[in-house]
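Note that this complex is displayed minus one protein chain, with the remaining chains in position.
Letters A, B and C name the chains as they come in the text, with residue numbers starting at 1 for each one.
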């Protein structure tokens, strides 16, 4: 499924990765990270008793690549560093994915993770930029993040900064007209420091995209017609994710869309068994958690 | 520019035209009607001292074809006739074009036209469905009409009615995300009794589309990618307009978009002279009106 | 939310469920009813209708603006169209669509907002509808219903479809106490008096009706007797009941799970100050968003408990006495 259109030489990839303030990890380490963060996502939502583990899991490879694969220049010690690259989680209900990544990167003490959704915890049900370092945008109402990301991207232009802005949106989220307003405007301003990633997990809240909004198809043609450079990848293949994220940085004069084919809870039985909406907005029960963690361990070769 | 994709036999066209409750006019008569209604648009807005003549003029050929070319089945004596075809003017600021057409068709006394925008007149600045027979939707906030038209189209399906719904939107209006939401949903429901016409006059409120929102281009590809059957025509060529409106009725299982290339005040000096926004929202002064009417008469061979 | 336990109120189902069931019933009785969903039918409970009458159920995806336009068009074609989403997404993402395509032409569209208030808890402020009453009541000619429990939500749903014109109905996510266990009086625009008392009147809506009853019980033990009104219709407000309360009890407390700005309290204060000025003290969210957390803990932290009504009542009675004596 990989069809990144601008493959890079190994050298160039290494150089790009070095830009980051965080030590960048090897592909193997990144897979290890995905394993760890996936565990955490399931554990903390089960502990909280509510939340969106499946929506978080489908995005975790991409988020891991962004924060730890040398893609984003960022520095947990300076979350407001003006030249930092930005990540905007437009599909805010995947907050757990963002939180575990930020904790892993050192933005805050990982102990906080277990306070998810508790009164007083800065780890709210949806991201609150005023309460947690590293959170770039308060989201939770779908459709708004891409416009916000575009604002950041335009600010870079005014300030002569070279930072890049990454924005993750849901496939169902693309039902929202504001997404297309932002898409059109990004094309108008030829912003090439803006990369959107569509978490194409094929499910929305009440059912599969196929049923709820088949009008979303064909998704690649839509974004092309809106003036974007489009790349389509397997969003659970770390090499493919990295390659696409590297490649889009070379695009000039056009915003870029990475359509990441993903699954809600890939390979994990409790999710795989649900063909209604792949457990949208449902945490795993303690029993399901055990099953899912075992499945995960197996997938990542962690079986003892 | 004509590229209607489903040309019809002469016979079929005649049959289709006969469906209407209003006697349908010949192409020559329709041109005559366009001439008359164009005059009225300019006269009543100048008299009112405000309004959007240029936005009305660009759409008047299409509206004339719909109401008098045998396209729409409608009956001025029964404006609420359940089986009537519907016309939704989404770009509500072109109200004068709708009003002169409705008056010409006999929905109300043409004397009312001179009360445009006066306190107490049902001919408000933007269409008010509660005050004027024949007005199907209250509009004026851009972006909303296509959803409304879709609602009508879906109602036909529930009721087993065969009426068609026509909706006119502006090119600038297509900046609005709601247009794309409606487009997507119409494709989901395969509504083939819905025809949208895009009044592609190349100007929005503050300038040319080219400058204000080049992201709207390429417009045909966008609608195709959203699952619509798209036809592109010269919106001031009556044969082309009729042919397209006939042709789209044959489309099965898909909503149809007619991209009508038009001009704001085509061939009329006061408008042609303005390359900022072709006098958006400005009525002609009495002197300009004289010039424009003379130009119009010349265009339509009315010079005495 | 277990308010009123000590006065014998029993926990009933969430109002959103009661709405969903009533809607499904009505769908069977009336073929003209159609429903438009913004892909949250499993949250709002319009799903019950959708499963029973798939031909009259349209899921337009996560696109609230379009949802309203489609519903309005269906109404324009003669249907009784209902559109539902989370309260804030419905009213916030489609405010202008409701204004232009529903309120202004007075089309027969029914709007239902679930996830109202802060008692949704852990999902947090982005999903909480705390301004929906202000938004819905701002529309001229609108009717705005905020029922207190499951039985009256069922009645409200029926009343809504009997009413010709736009209505907004507010529902909630948590289980709430049953207020009406037998007969359910529900007339649009007519407050239900649940308790009488001469010292002040507590005017509440939604979840806060149970809290008001509990507060009245507490006050009674202190020798303060409160009238309690279930103001299930916030618009049109039952002005006569409000003025009567002002005249007969001399002090008013309002309680709502909503911002004070533009809510029930503000509407009551406007009526009272114009027609019979007496102290009106308001319980609600004061100029703040809430946060994620356990529903009950949130209600405590943000001052929406029976105890908060009791305190407001004491202040209101105090203020009345100050005036009476002065």
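List of remarks:
Quick note on the criterion: contacts are C-beta pairs under 8 Å (C-beta built on N, C-alpha and C of every residue); 3 or more make two chains touch, one makes a residue touch a chain.
On a predicted model such as this, the values are computed, not experimentally measured, just so you know.
Across the entire complex, contacts from the unshown chain go to A, B, C.
Listed residues B:25, B:39, B:86 or B:126: the one in touch with the omitted chain is B:126. Taking the complete complex into account, B:142 is the one of B:112, B:142 or B:268 that touches the chain left out. Among the residues C:4, C:125 or C:206, only C:125 touches the chain that is left out of the figure. Listed here are the chain C residues that touch the chain not shown: 88-89, 91-93, 95-96, 99-100, 103-104, 125-126, 131, 134-135, 137-141, 235, 252, 259-262, 265-267, 269-270, 272-274, 277-282, 287-289, 319, 323. By the touch criterion stated above, the residues of chain B touching the omitted chain are 48-51, 92, 117-121, 124-126, 128, 138-143, 172-173, 175-177, 204-206, 212-213, 215-216, 277.
Chain A meets the missing chain through residues 82, 128-130, 136-141, 143-156, 158-159, 177-178, 181-182, 184-185, 188-189.
As a convention for this text, only the chains that are shown with their structure count from here on.
Taken pairwise by the contact criterion, the protein chains are fully connected, each one touching every other. One finds 37 Å separating the Cα centroids of chain A and chain C.
Between chain B and chain C the centroid-to-centroid distance comes to 42 Å (mean Cα coordinates, whole Å). Residues of chain B in contact with two or more other chains: 177-178, 181, 184-185, 188. Along chain C, residues 60-61, 63, 65-66 each make contact with two or more other chains.
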